[in-house]
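Shown here: the complex without one of its protein chains, the others still in place.
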Amino acid sequence: MTTINPTGGQIEEAVGHGGGHQGNYLTPKGGIWTTIVDWATTVDHKKIGIMYLFTVLFMFFLGGVAAIGLRIELLEPTRVIDGVTTGAFFDWTGDSVGNTGNTYNRVMTLHGAIMVFMFIVPGIPASIGNFILPLMLGAKDVAFPRLNLASWYVYVFGSMFGVGSILMGGVDTGWTFYTPYSTTTDGDHARVLLMILSVFILGFSSIFTGLNFIVTTHKLRAPGMGWFDLPLMVWALYSTSLIQVLATPVIGVTFLLLLFERVFSIGIFDPGLGGDPVLFQHFFWFYSHPVVYVMILPAMGIVSEVISVHSRKKIFGYRAIAFSSLAIALVSFLVWGHHMFTSQGELGATVFSFLTFLVAIPTAIKVFNWIATLYKGSIIWSTPMLYVFAFLFLFSIGGLTGLPLGALSTDLHLHDSYFVVAHFHYVMFGGTVIAFLAGIHHWWPKFFGKMYNETAARIGCALVFVGFNITFFSQFFLGTRGMPRRYASYVDEFQLLHVISTVGSFVLLLGFLVHLFTFLHSLFAGDKAHANPWGGLTMEWESDTPPDEHNFHHEPVCKHGPYDFDTTVPPHCSADEYPLPDAEAVKAAHG
Amino acid sequence: MATITGPNQSPAGGPLELERPALERWKTHKHGHHWRNAEDEFDAAKIGIWLFLSTEILLFSGMFCAYAVFRMLYPESIAAGSQYLDPRWGGTNTVVLLISSWTMAMAIRDVQLNRQFWATVNLLITLVCAAGFLAIKFTFEYIPKWGEGKRPGTLFSYPWATHDHEHVWWSIYYAATGIHAFHVIVGMGLIAWLLYRQRIRKAYGPTHYTMMEGVGLYWHIVDLVWIFLFPLLYLVH
Partner (left out) sequence: MTTADSHAADAAHAHDGAHDHGHVIVPWQALLGVLLVLLVLTVATVFTAQAEIFVTGEWGWELPGWLNIVVAMSIALVKGTLVALYFMQLRYDKGINALIMLFTLFAVTLFLLFTMLDLGNRNTITEWRAGEVNPGGTTLGSGIVATARANYIAEMGLTEEEYWKKWDEKHAGHGHGGGHGAASGDVSTANHSVKGAGLTPGLFATGVWAEHDEHHDEHHDANHADGKHADGKHGDGDHDDGGH
């Protein structure tokens, strides 16, 4: 295993490669106002991707602040001793213990709704995906550039409704908006209405992105690029987009009906009016379960890319990974009922429990193929690769703890407990966010043409990994011991584990601050990046770094597979840097 | 109107190019810079539209699902509710929509053959049919029924109901047909816009009619949804 400092070596020569050209996509078109107008009206997928990246990260920040607030509130249980209240962090005014629970519910909903609808669903596809999908395909842009820009505006518009609702006092329905909470609480305010509208609008943004990606993948591949020459990230994004297009309309109609229910009390979901609340849960999870895979599939795509490039090894089982992405997309529509084991009938619960275990098959196929890829690879201990290792570790824990939740008998004990909270954070954070970070670091040079400080980034990665585990591993214990989720207070016995969890969340926060620092430092004072710092073979590395306005100088032609490290010198790199193995030796090794 | 420059070559087979050729914008349509050719652009637009249609179908499937669930939960109320609707009006509306769907398909055919006059006529008929559908819906169904108190949910005030969950029936009825009517209104806007583009701007012809095709497909899906809504709401009991 060799350690390569990506900032060293032949940077100076390589940077000059695209020199003399009329700048890149980041080059300002004129003064400050011209530049702002240019960005606001751009149809360039790269700029839209970058705008998405920053808005999505801003939402992550908002959701993160809420999360820290929740952890502080849970640092100690609310106690009233001799008329003195302690442990009620959210009780700003100090006049009522009831306030703290009320506020806690709102902050919890805020955290969930923002993180799910405004951060993690659009997260990877709309930011990283938007930027690199056309580049990976060798295209000049996505199929419908204006729709792409519309997607961003719709996203911002929808998020404004959500944030507006929070600023007006928030909602305490939980991010799932279960009826009758969502039809009866805060009856005198429009806040719930705004939140519902927000999610409804955000759905359009999601559909626009998904639709665009599917058509782009079909119609804009470079000459010579067949379906099995696609990078696995593209397969992952394609599968994601299928889910986005097929599942999101259902949340649209669900929230439309919820809107009618709330405004006109039409009695479709409200049991008090003859409606069926379980129907709402079916509707909601028909969207929200597939969307779990909208969150994780692009993450898996990133892992496939990073793991191959950073171990300089052809990906093991290309077709298995590609088809498992499609299989996950398919299975995602079969298992939504496992979110409602305790509310639906026995038959439904049994069938859904059985189907739920199907998810394990394509997921395990991916994980085993990634591990097989690492075998005998030349692993670079770069930050993206460290994050991929973190992903493999955390995602496996997340996946395996899903099994007791998918089995009916154990789920009866564990449902609605901190075990569930820990499980889905291991998948959503330990899976998606960790891979998102891997992806940001992997493509950061491509985005901005600057390198980040590798040492600082590694420290950040270590802090995130350690902090995350402290925060959420403790919650598995809390859950199995009976701590229910969504409570502002708890019995004294749970305090030690809650304190550990809160301490972990601060370590996690520290890790993110380190990353924030490295990113800002890189943007303002980072070294110029090599055009292909990791020696990647996928087509985005053939463009300049950062790419120019139209991505490529000439229409690229696909001449090699995305992971043919054995036979291809990476673009912008020399054979000295990346020596090809002896052909005979390769032959002997591969049989 | 004088923005068009360059040669105005008629594509092979355009029979009626004598009519004011200099203003026919479809002949000078340029495909987007990121496409290799107009063919790819057209195919991509069609895939995009079909994907959009699939989102529409899934949107309506939510209404069908709610309908089915409540039919099973409250079979009597839903059946009784269905009796309040007059299949004759529903049937008339079905016929109106089917005819509009046909004229839409004919309008596309006319544009493909560059019979601009007939394309305009067909689009106009489509538009009139759409307006007729809404007119029938409102004058003979929504307004009288709402007036009698046959309203959704807590708005319900009809005193002669026979079953306890008839308000749920009306909720489903108004939500399903309301969402459908909204699609009809949007469709009318799109068809009006097509008319403007086709007649005044002369934007569509044998070599370029992507938008006609797209709006046409959308209009057919509106028709398709009604084909299923009609028997479920009016006929099944």
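We just call them A and B in the order they show up, numbering each chain from 1.
Note that contacts are C-beta pairs under 8 Å (C-beta built on N, C-alpha and C of every residue); 3 or more make two chains touch, one makes a residue touch a chain.
These numbers were taken from a predicted model, which means no experiment stands behind them.
In the complete complex, the hidden chain is touched by one of B:Val121, B:Ile136 or B:Leu224, namely B:Leu224. When the missing chain is restored to the complex, the residue among A:Gly23, A:Gly169 or A:Gly345 that touches it is A:Gly345.
From the set B:Ala135, B:Ile185 or B:Val236, the residue in touch with the chain omitted from the display is B:Val236, counting the whole complex. Checked against the full complex, the candidates A:Val278, A:Ala320, A:Ala360 or A:Ala456 give a single residue touching the omitted chain, namely A:Val278.
If you put the missing chain back, the residues of chain B touching it would be 36-37, 39-40, 42-43, 46-47, 50-51, 53-54, 57-58, 61-62, 64-65, 68-69, 71-77, 79-80, 83, 87-88, 91, 94-95, 98-99, 101-102, 104-106, 109, 112-113, 149, 153-154, 156-167, 216-217, 220-221, 223-224, 227-228, 230-232, 234-237.
Contact between chain A and the absent chain runs through residues 218-219, 221, 223-229, 242, 246-247, 250, 265, 267, 270-274, 278-279, 282-283, 286, 318, 333-334, 336-337, 344-349, 351-352, 558, 561-562, 564.
Everything below uses one rule, namely that only the chains that are shown with their structure count from here on.
With each centre defined as the average position of its C-alpha atoms, the distance from chain A to chain B rounds to 37 Å.
Per the touch definition, chain B reaches chain A in the complex via residues 32-35, 40, 43-44, 47-48, 51-52, 54-63, 65-66, 69-70, 73-74, 152-155, 164-165, 167-168, 171-172, 174-175, 179. Residues of chain A touching chain B in their complex: 139-141, 143-145, 147, 207, 211-212, 214-215, 218-220, 245-250, 252-254, 256-257, 260-261, 264-268, 273-276, 279, 282-283, 550.
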